[in-house]
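Shown here: the complex without one of its protein chains, the others still in place.
The letters A and B name the chains in turn, as written, and every chain counts its residues from 1.
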Amino acid sequence: MSEREIDVAIIGGGPAGMAAAVAAREANGRVVVIDEGLAPGGQIWRDKLGVAARGQAAQWKSRLLASGAELFASTSVVDVRRRENGFSVIAERSGEPLTFQARAIVLATGARERFLPFPGWTLPNVVGVGGAQALLKSGLNVQGKRIVIAGAGPLLLPVAASLSSAGADLVLVAEQTPWSSLAAYSLSLWRTPMMIAQAVRLRASFARTRYASGTWVTRANGDGSVRSVTVTNGRKTREIQCDLLCVAFGLVGNTELARLLGCQTRSGAVIVDDEQATSIWGVFCAGEPTGIGGVDLSLVEGTIAGAVAMGRGVSPALRRRRERMRSYAARLESAFALRPEVSALATPDTIVCRCEDVRMADLERSWSSRQAKLYTRAGMGACQGRICGAALECLMGWRPDSVRPPIQPARLSTMLDAGRASQSPSGAT
Amino acid sequence: MSASIELVVNGRTVTALEGSTVATALINASELGFRASPQDDVRAPLCGMGICYECRVTIDGLAHQRACMTRVRAGMNVVTAVLK
Partner (left out) sequence: MNRRQRSDAIVVGAGIVGAACAAALIDDGWRVTIVDRAFASAGTTSVGMGHVVVMDDSPEQLALTAYSERLWRDLAPELDVRSEHDPCGTLWVAEDAAQLDAVRTKHSVYADAGVVSEMLDEHGLREAEPNLHHGLVGALRVPGDSVVYPPGVTMRLLAQAQARGASLREGVEVCEVLPNAVRCDGETLHAEVIVNATGASAAELTPGLPIVPRKGHLAITDRYPGFCRHQLVELGYLTSAHVMTTESVAFNLQPRRTGQMLIGSSRELVGWDPSINHAVLGRMLGRATEFVPRICDLSIIRCWTGFRPATPDKLPLIGPWDPTPGLWIAAGHEGLGITMSLGTARLLADQIAGRATEIDASPFMPTRVIDATVEEHS
């Protein structure tokens, strides 16, 4: 076991975490960045195999490397405990325990996709939208594969463009949002012309693919893997052959660690003040867990959080930038709101909790996530209710259950080690 | 251009690009059965980012490793649900 005394432990190495690290280092703090992924960048700036990073991603990665922050990749945080003078961060890397003693924590844990159950969604080759992007960047060969992209949100376009560039036969992009909402959203982008240009460029890159709004997938068909999908726009239904279905419905902040620490949340987002401070002294939060808002907002929030965690102030310019980014985020959320049909796709036989094979029919009796857990085992699997919890919140309105350590499955020896740390003089329990 | 390495999947040799993940190596090699669910339904990666735990396979004897979070390594031994 190794212990490190540091000023700021930044949990998450995506844009928010990287910005926080750079800012905290500018104030000469002893800083670590703990990230589950193979390399920093989070999801949006994930390294593409064999391709050098470019643009903003490249800039921030060099800044991070130059900053002097110590980076721990492929490292999962298992628990964070409050101590007299700060926090103990219990983590695991390659099955080995790592412990950090930090005065302050910046939670930059990013977001995951929201999956809603529908018949056939558990078939192999049904993946997320961001998930498809992640797999593509980590080496997935999509050359010649017939792909349908579906769901909701601004991720559909850039992922479609990526897959198309990688040689996929992109058959359909089905956005569930009705045209009227999309049009209104596009009009609102006049304030951010850069984004309009981006969207136009993206669309042009797969110009031959049908982009259908107000359209959603009702089932995936196949045996052993997906062979076709059934799509509808509420009036007409058709079946489309495909090899890969990429489907997800927006993003959900990874707020588990914040909730474990007792931070207040509202509507699934961690509440932070003007300085990115949560309701728990010494815990800051930046980026998607405070509300889905995209890269640029994450960078600003991360910068603020890292500076304040080291006791530095925040410039008015930075605050104004955050406000601008937040208003863009708000427009995004309302534009891509989920239509009721996509929350009603599951039949009684459809699996809702994938880890434990709990079907929709099994959940009829239960009326809270805790009851569902006890009676059906939904949420008791390895993903600790992350996938089904987000779905059930949409489908049933159930608030997620309380969070306990370990917040990721951990090797028993790591938990043992963490227990010993609690007994040593430096660690108050 | 990334180099090619070899790993063993369910007893057969599979080629993958160095730096790629076990998940993509398996999918590229048409090994689509990563994990068996409690009712023996065959599963493969969903989220691609370490959240869903559907991509769990046994790597070098250690069970329940997330394939999407693990880089391939020459000589790595992977066993999936197909073989269990």
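Just so we're on the same page, a residue touches a chain if its C-beta (ideal position, glycine included) is under 8 Å from a C-beta of that chain, and two chains touch if they have at least 3 such contacts.
Quick caveat, the model's predicted, so the values are computed rather than measured.
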{"item": "Touch criterion as defined above, residue of A:G167, A:G224, A:G311 or A:G419 at the omitted chain", "value": "A:G419"}
{"item": "Identified contact with the non-displayed chain, of A:R81, A:K137 or A:R322", "value": "A:R81"}
{"item": "Hidden partner chain, touching residue among A:P178, A:G222 or A:P409", "value": "A:P409"}
{"item": "Interface residues of chain B (partner: the chain not displayed)", "value": "38, 62-64"}
{"item": "Touch list for chain A against the chain that is not drawn", "value": "79, 81, 95, 368, 370-371, 374-375, 380-382, 384, 404-406, 409-413, 415-423, 429"}
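Rule of thumb we're sticking to: only the chains that are shown with their structure count from here on.
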{"item": "Distance between chain centroids, defined by C-alpha means - chain A, chain B (Å)", "value": "22"}
{"item": "Touching residues on chain A, where the partner in the complex is chain B", "value": "36-38, 43, 49-50, 74, 95, 112-113, 115, 122, 124-128, 130-135, 138-141, 224-225, 351, 354-357, 381-383, 386-387, 409"}
{"item": "Parts of chain B lying in touch with chain A, wherever the complex brings them together", "value": "1-2, 16-17, 19-21, 23-25, 27-28, 32-34, 37-39, 41-54, 56, 62, 64, 68-69, 71"}
